[in-house]
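Beneath this line is the structure, given in structure tokens, with notes to follow.
With one protein chain withheld, the remaining protein chains of the complex are depicted in position.
Chain IDs A and B follow the sequence of writing; residue 1 opens each chain.
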Amino acid sequence: MDRRKFFKASLAGGAALATGAATCPAQARDNKPLPSEALGLLFDSTLCVGCKACVAACKEANGMPMEFSTKDQYWDTPLDISGKTLNVIKAYRDGKMEVKDREENGFAFIKKSCMHCVDPSCVSACPVSAMKKDPKTGVVTYDKDACIGCRYCVAACPFGVPRFTYDSATPQISKCQLCVHRHKDGKYAACAEVCPTGATLYGRVSVLREEARRRLAMKPGEMASFPRGHLRAAEEKVLQGAPQGKGAMQRAGWRVESDQSAYPNVAAKYLDHVYGEKEFGGTQMLMLSGVSFQKLGYPDLPPRSDAAASETIQHTLYGGLIAPIAVLGALTFIAKRNVKPEDEGGHHG
Amino acid sequence: MANHAHAPRPLGGSTFTPFTLLLGVLAAIAGVILVYRFINGLGAVTNLNDGYPWGIWIAYDVVVGSAFACGGYSMALLVYIFNKGQYHPLVRPALLASLFGYTLAGVSVIFDLGRWWNFWHIFWPGYAQVNSVMFEVAVCISAYIVVMWIEFSPAFLEKWGMKDVKQKLNKLLFFFIALGVLLPSMHQSSLGSLLVIFGQQIHPLWQSGMLLPVTYLLTAILLGFAVVIFEATLSSTGFKRQLETDVLAPLAKVMYLTLAAYVVLRVAEVLIRGALGTAFAATWQAFWFWVEMACFIVPLVTLASENARRSASKLFVGAVLLMLGGMLLRINGFLVGYMTGEGWNYFPSFAELMVTVGIIAFEILAYIYIVRNYPVLPAAQPATR
Partner (left out) sequence: MSETYIEETAEAAATVASRLRIDRREFMQFCAATATTLGLSSGAEAAIAKAVEKAKRPSVIWLHFQECTGCSESLLRAEHPTLEKLILDVISLDYHETLMAAAGHQAEAARKSAMKANKGKYILVVEGAIPTKQNGIYCKIGGHTAIDLLKECAADAAAVIAIGSCASWGGMPSTIPSIAGADSSPTGSSGVADVLGKPVVTIPGCPPNPYNFLATAVHFLTFGKLPDIDALGRPKFAYGRIIHEHCERRAHFDAGRFALEFGDEGHRKGYCLYKLGCKGPETYANCSTIGFGDVGESNWPVACGHPCIGCSEKGVGFTKPIHMTAQLKGMSPPASYPGVVEQQGKSSFASAAALAAIAGAAAGGAAMLAKNLGKQDEAQAPRKGE
């Protein structure tokens, strides 16, 4: 074949690719927006006393087995979230561990469980829709009957949240689903329900963001009041307890209030940062802390979600299958000219 | 160049040699380990963990394995799209190697899937999630395996004497060839795109972002050429046949140009993203980056001249280095440069490794069996003239 033909072929191929890419409808995909009634958690490291009530309650509410990291298998001692554990409290320790919520010679507690990203990598990564994000509440759920066990979600999550039961012949992914199975009974996330100090607070993300800002505005060292359990927006109806009971009318009506009594405590010195408000396109679990989040094991993430980047590529190349079909057309045209059935003999040579 | 001299013919000869026996034993060991894995779960056999949910079964068997199987793709691209008919004798053996490479890559995915019995969900409209790169890769690879079997079927049809079917197929073959070029372009680039969603979890030296599909596609084509040269050299030595230097030398030139394009792109891409600084840190990632780059740059130097490309030994060494470089790019991207957070360790377990070895052994064994019994390799004069 001569040079001319070669270039013609190259040009044809290139043109086909270019048209494919150009005619493709997809624009760069932005981060997804926060669902209207997004539910989440607010974890305040400065309030956490490390009692692990949330770890125990999580296991009970989700029917998860015990996990042991010690030789004596007396009680549940998970090192990290895993196929058997959806939620852990980890300790940050430095030097003499004298003061809580201080980086140097201090200590702090940190919760690790699903962040319920606004634009989750796991949902974008899953090839079979086993990971789903509820369009209304934004809770990221997992369906083991759909799952093929490829673990792309495990690898993709920047927080390392979905975990896998490697020791089973019928394994599955384990991750926090914000106790969605309890919602129908008017209950909410078990971790928030049992938290004695309100360090883990459940509620709508919009309400929790307000609460986080309220805390950041507090004067360190002064007594303040912290809601516990479920922080309800004013318009939210009473979901628990007798609706006709004492004070029910008030609760259903006019102010943001938690279902449990408030926890009085001295306001801590917060870092001026609500982790999860901007990170990675936002997460529905928000965090406050006195110690840098990186020291607590949470990565410093850009505001754009990786799912947006990944889907931009996929939509550009494969949106509506326009580009592949255009390229296939061009390739077929070229191949038809160049391929001669072998039986008739006479290849180029 | 006489056409008929190159018409493919079965090689003949005995399938049972000490070498094939060894391969058989290795494949059998892998089989036993896999039975154990399906009964007791992935954890019983592999060192996989939640920090490294993907081990060598994905990084090597699937990602590298399918790239090594790009010989058929690269040759089809060259012969049928760029109409370089002189390479036609190389197409069928390359296609065979690709067929095995891809089929086994596809099968090894099943070994790695935790809930493998649900595999069909990928192709089922209610389940399929089209935004997923994994979905694209899985569908595309599966389709390509089917297309390749169709492309290769003339070899079987010839042997079984089904002339009618073969003729009908031959008339439609151009379409399958076009598909056979499109599909690998799609999924080989997508194997790179798999890493995009890992974001910061991939070391900056390998997180090329939007360019990942380009670098992976380019190296896949490059690897395709290198593998064809590698296999041609091996089979000429192994089956005591004349080395087709006249065909390989110009092919080497095409490979060289692809290589040059890749190296320019890769260096520019690392520089522009400002990731080069991390290559001078005292880390394993930096070390393996330089090894990987050396594997690309050394052939760029040694294969620069026409004479060098005519030298069987230099060409062979160059091809091997390029295969190594392409392999390292993928292993580095998926394992060495994958940093999911502090505290996680992974190195394949012995059993895990033996499965990979067994798969490779099985692949070689099947290749030997097919070329001895089916018309694949071009009939050529014995090495001794």
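FYI, a contact is a pair of C-beta atoms (placed from the backbone, for glycine too) under 8 Å apart; a residue touches a chain by one contact, two chains touch by 3 or more.
Model, not experiment: these values are computed from the prediction.
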| Residue of A:57, A:207 or A:323 in touch with the missing chain, whole complex considered | A:57
| request: For chain A, enumerate the residues touching the unshown chain of the complex. | output: 49-54, 56-57, 60, 69-70, 77-80, 88-93, 97-98, 100, 107, 109-110, 190, 193-197, 260-261, 263-266, 295-297
| field | Residue numbers in chain B that touch the chain omitted from display | value | 47, 49-52, 233-234, 237, 243, 311-314, 316-317, 320, 341-350, 352-354, 357
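By our rule, only the chains that are shown with their structure count from here on.
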| message | I'd like to verify one number: the distance from the centre of chain A to the centre of chain B, where each centre is the average of its C-alpha atoms, in whole angstrom. | response | 35
| task | Would you pull the chain B residues touching chain A in the complex into a rising list? | result | 1, 3, 38-44, 46, 48-51, 53-54, 79-86, 88, 109, 112-116, 118-119, 121-122, 126-136, 138, 154, 166-167, 170-171, 173-175, 177-179, 181-182, 185-186, 189, 193-194, 196-201, 209-210, 213, 338, 340-342
| said: Quick check: in the complex, which residue numbers of chain A touch chain B? | reply: 1, 5-6, 9-10, 13, 80, 82-83, 121, 124-130, 144-152, 154-156, 158, 160, 163-172, 297, 299, 301-302, 306-307, 309-315, 317-318, 324, 327-328, 331-332, 334-339, 341-343, 345-349
